[in-house]
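Partial complex: the chains shown occupy the same locations as in the complete assembly.
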Amino acid sequence: MEPTGLWLIGARGSVATTAIAGLLALRARMVEPTGCVSALPRFDHLGLPGWDELYVGGHDIADLALDKRAELLTESGVIPHRVFEAVRPGLSDVDAEVRPGYHPATHQGSQADAARRLADDIGEFAARNGLARVVVVNVSSTEPVFPALPEHGSLTALEAAMAVPGRTVLPPSSVSAYAALRSGSPFIDFTPSTSIRLPALEELARAKGLPYAGSDGKTGETLVRSTLAPMFAARALNVRSWSGTNLLGGGDGLTLADSEHAGSKLASKGRGLATLLGGDVTAPLHIDNVPDLGEQKIAWDHVSFEGFLGARMSLQFTWTGYDSSLAAPLVLDLARFVAAAHRAGESGPLGWLGFFFKDPVGTDEHRLSEQFAALSAWAEAR
Amino acid sequence: MEPTGLWLIGARGSVATTAIAGLLALRARMVEPTGCVSALPRFDHLGLPGWDELYVGGHDIADLALDKRAELLTESGVIPHRVFEAVRPGLSDVDAEVRPGYHPATHQGSQADAARRLADDIGEFAARNGLARVVVVNVSSTEPVFPALPEHGSLTALEAAMAVPGRTVLPPSSVSAYAALRSGSPFIDFTPSTSIRLPALEELARAKGLPYAGSDGKTGETLVRSTLAPMFAARALNVRSWSGTNLLGGGDGLTLADSEHAGSKLASKGRGLATLLGGDVTAPLHIDNVPDLGEQKIAWDHVSFEGFLGARMSLQFTWTGYDSSLAAPLVLDLARFVAAAHRAGESGPLGWLGFFFKDPVGTDEHRLSEQFAALSAWAEAR
Amino acid sequence: MEPTGLWLIGARGSVATTAIAGLLALRARMVEPTGCVSALPRFDHLGLPGWDELYVGGHDIADLALDKRAELLTESGVIPHRVFEAVRPGLSDVDAEVRPGYHPATHQGSQADAARRLADDIGEFAARNGLARVVVVNVSSTEPVFPALPEHGSLTALEAAMAVPGRTVLPPSSVSAYAALRSGSPFIDFTPSTSIRLPALEELARAKGLPYAGSDGKTGETLVRSTLAPMFAARALNVRSWSGTNLLGGGDGLTLADSEHAGSKLASKGRGLATLLGGDVTAPLHIDNVPDLGEQKIAWDHVSFEGFLGARMSLQFTWTGYDSSLAAPLVLDLARFVAAAHRAGESGPLGWLGFFFKDPVGTDEHRLSEQFAALSAWAEAR
């Protein structure tokens, strides 16, 4: 495939850094593409962009350079030492393609100005590297819930409001989504933030004929839930309660410890379970910040269910994962799949990518195997 | 549908007793059909035999009457007290339809004689109750592994050997399968024993145009395994080891504690995992008899897997179930589905029933959701 | 020993009902004293009151009679059917000794009046049954945290305030504790409520020469914690985080779901862990109401610790218990031990009973084995 850009909002975060380090290691044939769905044989015929054909840049509001961040991830066990040593120079090259993100607290002027600058960054990146297209992926920090405003309802109203200096009509994630679309780029939201999920932005995507996908990468507890819940349904077993606790350290743990931010994450997790099992399941859910776990995430779920003649049974599981190790290959997968969709002229929400998300746009299907079947069917049809 | 017989080999065992008590309770509208797959709305249009249209009889070598066995299961928490009180008289009625099973140690004469007697029992049961058909289900104790013999290769050779007085050419489960087919009945093997899985018996089923299904009901650890393993595969995660321990009391625990019997069970469990994940997974598996658990079965599985850049992660689960509560509704489901298949003229191994089995005949598919899709597709096509 | 009274505040609750049903079953020699610490051989020489020598009465604000409550506990699996059938008449006899508790919402007059009435109930119970002493045990619902007031500082100030009609200077648990002491009875608090833990009430206990014990029965997660935490300390292993989740149904689950009530429970649990491990351990803790669990309580704890050269390791456990089954025998134990202490003339807080409590009075020792050693030492010295 042609040279393809991967533009990361939050390019110096854990997920982004792991994805970039991994891409460099894949390019150097140092590692196998373990965890990369797009590298499964069934997708071979699609001619997805190769590891050498992906060019990376992005926005971030943090200053810590990619190689420093990668060093921390190496100490936490996410990146192996030998990989880190090998990719360190490449990381510095990518870091040179990272531009300052939009931060509402430091920004002067209108949100329209901000968006224009962000879009220009993307455009210049494409031009500089001779790219056929750039896929923009949001992997920046989860935002607090942003209030719904009437201006979100139509593009005209939104752009009018964005033009007012000092007015904050959009959260940062939506400013980034707007800028991506304005630059003519497909957009993927890997976070639970608002981003593209506003009528005005969906209108813009349609108007520009651009595809988009989201929301919130499905990497741990929810991945397992969306696998197990259909088992109970298929066996006519009656799930009575599904309780969950998540322990996480890392940057994400710190952000989500703040209950306002956790709001959007918990909502996004909860929506899936309700759809999978129906509405009357008791489902308490907690996210705790446990800094000593570092990049590890540990989730415990307890499922209580009823069988024949009312027999009470249970299933409990403990998941011990590295969130960034799980998320990073999916970011690469999504960029590759969406690039192919864009090349093929698809636009609007890509429901067949629901496999990757906790809260998928363009579909109501949450069952993992059905989602994988949809992805496979899309590939077979090409 | 027409009156349909359900003939249980092992009619006084835990699974059989729970199935019969449950059927009586369903007939009395005392309970919901929780755990009954065939009662899901998607199968409504099939016109499966109703709870009132199923007539039960069977063979067993034990003398403890069904109501006494049910009393024990009530004390163990498998059958609720109020259900037991209500169905006790009905259990005695069914017990009157139970005939002595074939036991190699006490039987005099040839295996042909034994099979003839068993087939006659089934035929008389059908005639006495005016049944359109009888579905025979093996839920008798797991047998030790039986050696392969040349006579198993063809029906002619087998029947010649069966005619020799005192010769034991078949294990009891296969004598029962032979008798079922000779009586013109479809056959289901819910156990890991040899039963119908011999070329000579498959030949007989084909010759008589009869459908059959098996083997080994998938109710606990394997159910979860066949749900979770495809998740790792779809996500390109590399499972390195999958270790399992099963603790069980009850009759089955006692039988399987004898390592010779456990052989067939462990083999049947192992086959599935190898198919689901490929051959190079370390997969130690244990079955322990822990009498104090009563009818409960507890399984712990630990899955170690590798993700992006070689990150080491794990998933572990603990399953706490009542095996008989899980198995009993499936016995009713299988009888209903196979009755419909027989009425529709299907014959040979019913691969679309693989959903119910650890070691399915007629298919190599072990993934639960694909198996459910196959079952649903069969139903949709009717 | 002489006839001894056991007066239960919350006499119709789960813990009380299980304790009473069990006492009746023990008296009838139907069951073994499993879970009764006071029945261990090492306490044989103490001459504790026998099962026949304990007379039960109490206060409650609920109307549901003891036999009805016991029926519910039987359905939930806490009381076996055969025990329930046998003790049902005895439960009605005890229920006749239950008097209306003090409820601030319905009470008219001063708290002094209320306390006088409660004390009279206890005194009449003792007289009516010819009891040598009555031990009062609070097993009523956990209260919301009650604000500290200056009047709590001295008995004179407290009694002046209690005399003011309509004034609520004490929470119900403390009114009960006051009444118990005024009636000349030792007092035990099995709950995390304020009850006797006010300087004014401690002054009263001392003045009357009465012993008391508390607070908050140690039955589940905390029991295991106080057993495991010393292991890490003795092995110089550095616990970094200890995360806990409790799932509970039952009356207690409902009460504690209300976050105001959970306050005192969570505080009482947390104090122990901090003392056992030192203050810098991350220790998120949740209590969730999961009604379908009924009387079961499930706790999951995840302990992350550091060993030699900083190696990161973990221990996780899942506890599945019936809270009332665990608490009830301890209530009988406490009544027996405190009766012996009272007979022996002990007064003030009984620190050697810390073994039974999450938040022990009269001692700072939280390690279970040291607590058991203290209890054993007390017994040996007699």
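Things to note:
By letter and in written order, the chains are A, B and C; residue numbering begins at 1 in each of them.
Keep this in mind: a residue touches a chain if its C-beta (ideal position, glycine included) is under 8 Å from a C-beta of that chain, and two chains touch if they have at least 3 such contacts.
This is a predicted model, so every value here is computed, not measured.
Whole-complex tally (this structure file, single sequence, 3 chains shown): 4 copies.
Quick note on the criterion: only the chains that are shown with their structure count from here on.
Relative to chain A, the chain whose mean Cα position lies farthest away is C. For this structure, the chains sharing the highest number of C-beta contacts are A-B. Overlaying chain B onto chain C using CA atoms gives a rotation of 180 degrees, to the nearest 5. Centre-to-centre spacing of chain A and chain B amounts to 44 Å, using the average Cα coordinate of each chain.
Listed for chain B are residues 77, 318, each touching two or more other chains. Only residues 18, 21-22, 25, 31, 33-37, 39-40, 77-80, 83, 223-224, 227-228, 230-231, 234-238, 306-311, 313-322, 325-326, 328-329, 355, 367-370, 372-373 of chain B touch chain A when the two sit together in their complex.
Per the touch definition, chain C reaches chain A in the complex via residues 240-241, 243, 245, 247, 282, 284, 286, 288-293, 298, 300, 302, 304, 316, 318.
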